[in-house]
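This structure is in structure tokens; I'll ask about it shortly.
One protein chain is absent from this view; the other protein chains keep their places.
For clarity, chains are labelled A and B in written order, and residue numbers in each chain start from 1.
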């Protein structure tokens, strides 16, 4: 009893100390606290209060009766998800595509930004850059349509195959090509747009560093490896961390518009399942539960990588 | 409670904060939420009652206000002014209605989409209409056949009528065939499956489009196996735009997707695919690609809405062919009885939320106006100068446009006569006979299926069964030759295990009531 009281008292005094320090900190840097106040209010009102609605994952949510009037079901929705007979397939497909995207799609804008940086003719550089942003503005419905037509029997890819005497392949209905198509189309659509942040970071590099390197006799390649890339690393790290938190969210639109029943076994992902269960059946509780599942995994990954990042670079927090 | 979601959640949030930080509360008092704009209508008891009507997929036009002549006419006749609410462009109607329900922002009468009627019925939000209908909507009550009302009754646990159903007395879809191609290869209309296949072979080999290239696609369909129902129909498979339906197989109501008929149909389609008689890109054809193939004079036999042929005929003409399109009477297949799937009744058209009970009588009066035989002329042709013009003493419908106010229609009751009017109004005279003939052929082969009007609640908890995911996977992979036809048996087993059995049980229970 006594010991408990002691610990309690200790805890209390530690808390006291902390809050004393906080009060002091607020007094001294009240401007900073004032600055962030609107942001905090925004996050509470438009992010956290709606987020509390996630409790419907533990309910049998009935839209007509609302959260207060819907029965609680504990972990039923999560159990239902784990019992879904294709759950493993769906999870595997999602994780694999996510991994491929991370390996191929994430570095693509970095490489492209470096290539842009090597273009000496300013007008060419600007034009090419602008053209690279264009696909970002096309929706996946449109891009999906283009992909299907390019890979059709009469499409350009099969026309080239024919020139070399190969029989046409209907790529979109072959499991083997699905992930490749997802990755390539994803890169094509977003790579240019993805360079924007890196280009901003590159322009912020002090030119005197390059001048010094030139004096030391470093060629362009070496400058890129030893100056540009290391200075891009903080940006790369931050973008990587921001990405990894949404690891299991691939973007419904892309997959949905490229998927055919013949590629379900490699392309059916969490979000397409959510579409069938949630949108077509109105199972809001189940889809919220799935969302929470994705988020928890994303958070775990972010937490791990953030710790790693803090060792070498700065982390997010 | 739920109206005050914000207050509720803010309180919960503050509580959580308190628990976490363990400090005494000196937070600012919670802001009082603004009352969002009033959505209810004033009673308007003095003059006309206002009824808010929610209907999605309204097409082009502006939101009608009280200056709309159509609205005024209806008001004069019924004493009810309609206020049309519709889904904004690009929205998902089902999601939109769900949000309306979640925020208790109910219209007085709505057209449910995507199973919303079941949400309302099962959660106690729908108004039972058994007593109101005969009294306040006698015309609708009389016009809609008793059979349809019975099906509506089976869709609710307590056997009451919660919605007004759609009624289609004729099939709107048909197996279509290029008669000019048939003539070009010098063949007669095929009567049996073998003859049908011979015809397709001739289409493939004898250059019926006359361009000297072997580019014909004797028959074609679309992604997910959609819009190729004619190939299934011959084998007596109940199929709706590529989705297997429920009909009597083995003496009981069963899923057409797992029937022996389906197996035979898939085996046949697989053969067609292997021999290049079915467009090898069928399962990759998006709607526009498929339409382009038909329009480009490449497809001989397909399945679609005859009433939509106008554009295709124009496009074919542009390509210097004079197409003649006929309905294909389903060829006979030994051991099977073919039919064109017809769903006639039972699908929900209008439902009244319980929250709008006060205005229900007015809503029904409004509804009844459209079912009243006296108003038939007006319902079809609307206002002169707005919806129709008079040419040579005949009323001709005008196309809708972005500038004109939308016009409310509430009767979804398609019969021979209404279809005739639609054909007369949307096709030039010389094509009208052609379209009418197609409908005649389709009507002769059509049959209502046993699962007509079945509520979607039977699928609850089994989204993959409802979305036909498993079926589509097996269908496509078997047809393109990646899997042997024997795999079909595996499909039947997997389908049953992954919920099909349970769903079948529910359907059979429903059918007991509906019979």
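In the analysis below, a residue touches a chain if its C-beta (ideal position, glycine included) is under 8 Å from a C-beta of that chain, and two chains touch if they have at least 3 such contacts.
Note that in this section contacts and distances are computed from a predicted model.
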Omitted chain, identified by the protein name its UniProt record gives, among "Pyruvate dehydrogenase E1 component subunit beta", "Sulfite exporter TauE/SafE family protein", "Cbb3-type cytochrome c oxidase subunit" or "Carbohydrate ABC transporter permease": "Carbohydrate ABC transporter permease"
Residue of B:383, B:397 or B:485 in touch with the missing chain, whole complex considered: B:397
Subunit B residues that touch the omitted chain in the full complex: 4-7, 9, 33-37, 57-60, 62-63, 85, 88-91, 95-96, 98-99, 102-103, 287-289, 291-292, 295-296, 305, 307-308, 310-311, 314-315, 318-319, 397-402, 422, 425-426
Positions on subunit A where the hidden chain makes contact: 21-22, 25, 28-29, 31-33, 35-36, 38-40, 42-43, 45-54, 56, 63, 67, 115-116, 118-120, 124, 126-135, 137-138, 142-143, 146, 188, 192, 196-197, 199-201, 203-209, 214, 219-221, 231, 234-235, 238, 242, 245-246, 284, 287-288, 291-292, 295, 298-299, 302, 314, 316-317
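Note that in this section only the chains that are shown with their structure count from here on.
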Residues of subunit A defined as touching subunit B within the complex: 15, 19, 44, 48-50, 52-53, 62-69, 80, 85-86, 145, 148-149, 152-153, 170, 172-173, 260-262, 264-265, 268, 273, 276-277, 279-283
Of all residues in subunit B, those that touch subunit A in their complex: 1-2, 5-6, 8-10, 12-13, 16, 22-23, 92, 94-95, 98, 101-102, 114-116, 119-120, 123-125, 223-225, 280-281, 283-284, 286, 288-289, 459-461, 463-464, 466-467, 469, 472-473, 475-477, 480, 482, 497-498
